[in-house]
Each structure stands twice: as C-alpha cells, then as structure tokens.
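Input: one structure, supplied below.
Missing here: one protein chain of the complex. Every other protein chain is in place.
Letters A, B, C, D and E name the chains as they come in the text, with residue numbers starting at 1 for each one.
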Amino acid sequence: MVRRGLYVGRFQPFHLGHLSVIEKILDEVDELVIVIGSAQYSHDVDNPFTAGERLVMVRGVLKEANVDVERVWIVPVPDVDLHMMWVAEVEGYTPKFTVVYTNEPLTRRLFTEAGYKVRAIPFYDRQVYSSTVIREKMTKGQGWKKLVPATVAAFIEQIDGTNRLKDLNKKDKR
Amino acid sequence: MVRRGLYVGRFQPFHLGHLSVIEKILDEVDELVIVIGSAQYSHDVDNPFTAGERLVMVRGVLKEANVDVERVWIVPVPDVDLHMMWVAEVEGYTPKFTVVYTNEPLTRRLFTEAGYKVRAIPFYDRQVYSSTVIREKMTKGQGWKKLVPATVAAFIEQIDGTNRLKDLNKKDKR
Amino acid sequence: MVRRGLYVGRFQPFHLGHLSVIEKILDEVDELVIVIGSAQYSHDVDNPFTAGERLVMVRGVLKEANVDVERVWIVPVPDVDLHMMWVAEVEGYTPKFTVVYTNEPLTRRLFTEAGYKVRAIPFYDRQVYSSTVIREKMTKGQGWKKLVPATVAAFIEQIDGTNRLKDLNKKDKR
Amino acid sequence: MVRRGLYVGRFQPFHLGHLSVIEKILDEVDELVIVIGSAQYSHDVDNPFTAGERLVMVRGVLKEANVDVERVWIVPVPDVDLHMMWVAEVEGYTPKFTVVYTNEPLTRRLFTEAGYKVRAIPFYDRQVYSSTVIREKMTKGQGWKKLVPATVAAFIEQIDGTNRLKDLNKKDKR
Amino acid sequence: MVRRGLYVGRFQPFHLGHLSVIEKILDEVDELVIVIGSAQYSHDVDNPFTAGERLVMVRGVLKEANVDVERVWIVPVPDVDLHMMWVAEVEGYTPKFTVVYTNEPLTRRLFTEAGYKVRAIPFYDRQVYSSTVIREKMTKGQGWKKLVPATVAAFIEQIDGTNRLKDLNKKDKR
Partner (left out) sequence: MVRRGLYVGRFQPFHLGHLSVIEKILDEVDELVIVIGSAQYSHDVDNPFTAGERLVMVRGVLKEANVDVERVWIVPVPDVDLHMMWVAEVEGYTPKFTVVYTNEPLTRRLFTEAGYKVRAIPFYDRQVYSSTVIREKMTKGQGWKKLVPATVAAFIEQIDGTNRLKDLNKKDKR
C-alpha cells in the first residue's frame, strides 16, 4: 500500500524552508499531500496571496526542483471556525494519508487525538526561513528574494505582490 | 448615461467629514451610492450602531443638508469573510456604478484589480473628523457633538447611544 | 411620533400588485420601510435579480408613481437560515417600525410572537399579479409586461433579464 | 407558574465562583437555565474545552454539590457573529425564562433592550475565581485546582486538559 | 468505565416510539446521550419546534416516565452543511460515548466509518409512531395526541403548536 504523508502550510509565501521540508519528507514516504491551508483568505496582511496564487507558487517550485509531481498532491483547504471539525475537513478534501508531518503544537495535538501518527518536520532554520519574516521584509522594502525559490520571487513580482502587501499594511480594510 | 459613484463607509457614527465628502462627490457625479459597510455588526465597541440606526443617521443628515435624495442611494451591505469576494458582493447589492471614491488602500486595490476607476475622496481633516476619535470621546464622556451633524447628535441621544457605547467598553461580551 | 410600517417582499420582480399595496399602506402610515428580502440571492430560477437590481426597480417605480421618497425607506435584508432569528435581523437592518403589513402566515406569526401589531395587506388580485406567474411567463416567452410598472419592464429589458431567467430555467447550476 | 432564571457562562473552565452563583440563584428562582456559551469553540487558548467537556464539568459539579438536577437545565448555545440576533438565538435554544442573571454589561444591555428583567449575579470574589486566571495558571504550571470543584479538577486531569492548554499556548494553529 | 450510548433524533415532535427506544437502550447502557438534532431549525413545516421547546418535551417525558435523569444527557446540536464533519461535531458537543443507536442508514454509515460500534435501535411500530405522520395529522386537524406522551401533548397545546404548524403549512415563508 502507498505510504502517504500530509503536510499543512499556509505558504504566505512559500519559501526555501518549505521546499527543504518537502524534499526530506519525500525521502520517507511514497506520496505527499501538501495542504494549502486557510485557502479562503487573501488580501490581508497575514494572508496576502490567494489560494490560486499559492498553488502556482508550489507547483512552480516543485517543477524547478525536479520533484516528481506524480508523487505530490496539492490541495487548497479552507479553514473552518471550529478546531474540533478541522481534522474531519482535511480528511474530506484529501486522498487518504497515514502520517502527518508537523511541528505545530495544535496540529500535532488534533491529529494525534484523531489517531494519526505524527512526525516532526525535518530540520530547517526557522529563524531565517519564515513567511512572517518574509512578509515583514516585503512590507519594509528589505531584501527577501533569497529566502524563497527563484520561481516564487519571479511570480510575486509578476503579480505585483510586494505592492499589494505594502498597501494592505498601510491600513487594513476594516 | 448616468454617471454613478460609489462611496463605502461604516459610519460608526456618521460625522461632518463624511458629509463633506458626499457633497463634494455629488459635484462630480450624477448619482452616488452610499454603502453602509459591515452592515451586520452592531453592539460592539467598534460597531456600536445597527445598520438601521446608521441608515437613519445618513438619511437625516442628507435631508438636513438639503441634498437631493433622488440623487443618492443608501445601501447596507454585510461583510463577507473573504476579501476576494467582496467586490462581487458590493456589485450585487447596488445599482451599477462606474467610479469608486476611496482613500482606503485595500478598497482602492480591490476595485482597481476589478477594473474600476478609483478616485481619491475629497479632502477633509481626518485627524479631527474620525469615527474612531468620536467613539473614544463618547466613551470617555468628552464632547463629540460638534464633530457630527446636529441630526446625528440628536438621534444618538434619542437611542441612548452614548450609554450603549460606554457599556460596551466596560467589557466586551466575549 | 412617526407611525412607521414595514412591508417585506422579494420583488422578483416588482409588479403592479406591490405598487398598489405600497400606495394603500402609505394612506395609513407616515412612513413605510420596504424590505427587499432574500437580498443575497440572485441568478437562480426563483430569485433571478440581484438586490441592487431590485432596488433600482423599486426606486424607479416610486418615482414613476409620484410617491414621496422621503416617506419611504428601501432596505435590502439578507435571509438567515434560522427563522427564530429573522425578526431580530430585520429590526437590526431597519429604522424602528411599529406595524407590520403582511398576508404571509409565517411572517405574521413571527412578528406577532415578537409583539408587533400585524395588519393584512390591502387587497389586490393575487391570481393576476404574482411574481411567480410573471417569472413563468418570462420563461415561456409569454406577455408579462402589463403586469409590472412600465419602468420595471424597461429596466428588465435593459439588463437582459428575460434571457437571464430563460437561461437559468434551462438548467440550474447545481 | 415556574419562575425560571437564565445564567450564561463559557465555563472555560467551570470554577467555584460559578458554583456559588448557581447555588445563590437557585435560592431565588424555581429553575435555572445554565447556558454554556460559545459552545462551538474548543482547542483554542481562550476556549480550550469542548461543549461536551464543559457539560460533563457542570453536571459533575451539580451532582457533587447535591444540587437538584431537576431544577437545572444545561444547554450549549453556539455563538452567532451578530450581537443583534443573539438574544433571539438564546430564546430559541432554551426553555422560557423570565429573569436573566448577569454582571456582564453587554449581556445586561441586550436582554434589557429585549424586555427582560435583569439581576446582578450574586457576589463572589472575581479576582480569585476567574477562568482567565485559571487558564493562565494551567499554562504556567501553577496551582489552580483549589479554584475549581474537585470533580472539575479530576475531569480536566482525566482528559489531559492542562497539557492541551499548554500546547495551545505554545503557538496557536492559525 | 461508564458504558454510554448515543441516540440522535429531531423530535419534531417527540412521540411514544422515541420513549420506547430510550427505555430499551437504557437497559443496555449505563448512560444515554440524547442528541436533539437539527437544533438550529424551527418554525418550518418539517421543524416546527425550537430546540428549547423540544428540550422541554424530552425532559418532561423522562420525568413522566420515571426515567432516572442522572443517567441521561440531553444535548441540542445544530446541523452542519457538510456530512463529512458531522460526526466530529457531535463528538464536540457531547460527553464521550462508545455505542451509537440508530436505524438511519447514513448515520450508521458515518459513525461506522468513524470507528464506532453501531447498534440497531430497538423495535417499535414506525408506521404508527412517526413524527412525519404526527405533523400531518396536526396540520389536517386529525387526532394525534395518543401518539405522543401526555406531557408532550399538553406542552404543544400550551405553546399553541398545532396552530403554528397549520400556519406554516399554509405557505412557507420563502
């Protein structure tokens, strides 16, 4: 039977740490389900990019990195308000998986309580590679491109993403 | 064809700056659609007044200021969680419009991306005329009535609005 | 004190019976709140028109019929799933009202239970003037224009409304 | 006729102050409806326990304290986004009640506006008995068990509640 | 450990078949969780009664039938749109249970897929005792009271439930 792992991220934006995690998980499983979490959000300071834009980022990176796309599933999953139903929702949107990769305490707890095997995600330097840090640098006009794969940097430029984020940080809509 | 503008505000509460904006926009367009945004909220510290109460405020002011009501549409529109669907929702609730007046960065960006012509709203002193400032003054028992049209001050008094806001600020329900 | 009535309709589309009701109610009250119900729906077989389009219809008719717009409030209100909260929602979206005009049994019951005075709506021929009948005639290509005010007929033509409804009836999206 | 009171709390977790309030209210009314508010939330830092878990806590405490369960109704009620519909929702989920016990300003205002008699909840030391304080102590590993009834302490231990809360505080899922 | 069963019904209204089921299940388990399903609905033809009214019915019947209320939990649970998350929601609203009693195919399938032991509900004459049949008889003015416990018949009379249902059947609000 296929060993299939699950990896959940918001990828706002996708960075080199994410890529490193994906490559290492693919050494341990046959297939990987990458969930683009909080799929319904975009155009806010913590979630500047749409699910569609993040899908383009992930696919572009996997191709650039020569990852075999047949081994990867990329699935946007919208959030639900209620943590107690989130695991069931992820199960409903994805192919069956048997192991969950996460360092995030709540995700670990929710999937553990639901009976899944949970493994820590492989090491990368979380101080350096951090979507939060990247969004801050984008907003302040500091260099951020070396923190993401080249294809992501190019795509964000193409959709004028840095200016979108700067605008959003001037003042949020509400 | 009718030149119709759009102006979105929460009007919590409506103040003299809003009136000034509306009067100036009406010099530039034939008709104006005033959207009462975040229509579903009320009774919280940032949104003390119901959509119905705000509707009363706006109508009262327009009458007091001798604005021709036939040139104005006032439409409450509830928020949606998802910024990416908000422009479509506004389009669904309002008569067709061709130009959007806003200084708000996200609103400008969303409508621009959707292909609308966006103009800056006419000048008024945003330090002085600010709903946030007015709510703070109301809460602290400081003078706020000269910042709003007389009809708004009278209406808020009539619905005991200042005490409602003070209560809400003692401690929010959740 | 202002005697203010409430009248709820979906106005899909607005027809001569609606106009007759509004004119008669205005003989009994000082002001009338016209709620455009089920405001969030459009583009389905029972709700072909958006709230914005219905707003245009109602305003146009009132002007055509020389109704004093200062005596009328037109407010789109989205449905809630739960009947038990609907009265509270209508109260939140509208100016205060004291009498409800309806022949609709559930609306009468809900507002009566909530303590409102409810009156039957004035007589008009419901067999002839019926939005359901009009939508059927539109779909079948039969004459429907004499059932609605001239301004409504013209507006529906302008937005290509008959063809929209015909399309929707070919097969619903879901 | 039965005099029935209403008491709303989130009970995250239930503590001795809550018990004291319930016992005192039961001296004044025939029956008490205890609403477990914000019922849909769990697994977040302010709402660590599910509605089901809180139900177990309240029932266990009432039994431990020899409260006559026939005089008490325990009803989980999910929040609605809109304060203006919350009273109607509580009415829909509960048996009829005539008096509301609360010190919370918004709850008092909402029920007062809706025509209910509202009484202050009986005295207890809110500095000491506070769910917020208890959650902080749980998170920091400080003693909290003497602030809650013994049955609550035992139940939280049984469901590993302290560790859940510690995990949630490490970093929230979103 | 406590053997706890789960039994889900809408109880629109509660009838003698329901009572028979509850009594028989209580012969097999220590405690029973009775879920009042579709809790959020009321005032429609298939769901005339609020969750609060149904709660009153169930409690009244259990008392009338001398069921030990300490062995029973009664929990209203609102529906979710998505079947795939419903089991998780029920788990979140109730105390832990280990066996589910149902004859309903979907409920059986959903809980079976989620790993629960599911048992058929004990026999009663479903042709005779049926909420659907009772609602039809109420609507048509036929005798229905002998199909429900005496306390339910009295309560429905007290809240004028038959007339509510008749009104709802004249014409549904939407």
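Note that in this section contacts are C-beta pairs under 8 Å (C-beta built on N, C-alpha and C of every residue); 3 or more make two chains touch, one makes a residue touch a chain.
Predicted model, so just to flag it, every value in this text is computed and none were measured.
Taking every chain of the complex into account, the omitted one touches A, B, C, E.
When the missing chain is restored to the complex, the residue among A:8, A:61 or A:75 that touches it is A:75. Of A:8, A:22, A:55 or A:121, it is A:55 that touches the chain left out of the display.
The chain omitted from view is touched by exactly one of A:39, A:82, A:134 or A:148, namely A:39. Taking the whole complex into account, subunit A touches the unshown chain at residues 39-40, 42, 50-53, 55-56, 59, 63, 69-70, 73, 75-76, 78, 91-96. Contact between subunit E and the absent chain runs through residues 38, 79, 81-84, 86, 104-110.
Summarising the interface, subunit C meets the missing chain with residues 40-44, 50, 164, 167-168, 170-174.
Following the convention adopted for this analysis, only the chains that are shown with their structure count from here on.
Comparing the chain pairs A-D and C-D, the larger number of C-beta pairs in contact belongs to A-D. The greatest centre-to-centre distance from subunit A, using averaged C-alpha positions, is reached by C.
Centre-to-centre, using mean CA coordinates, subunit B is 46 Å away from subunit E. Subunit E has its Cα centroid 26 Å from the Cα centroid of subunit D. Within subunit D, residues 40, 42, 50, 82, 84, 91-92 each touch two or more of the remaining chains. If the chains shown are joined wherever they touch, the resulting network has some other arrangement, not a path, ring, star or complete graph.
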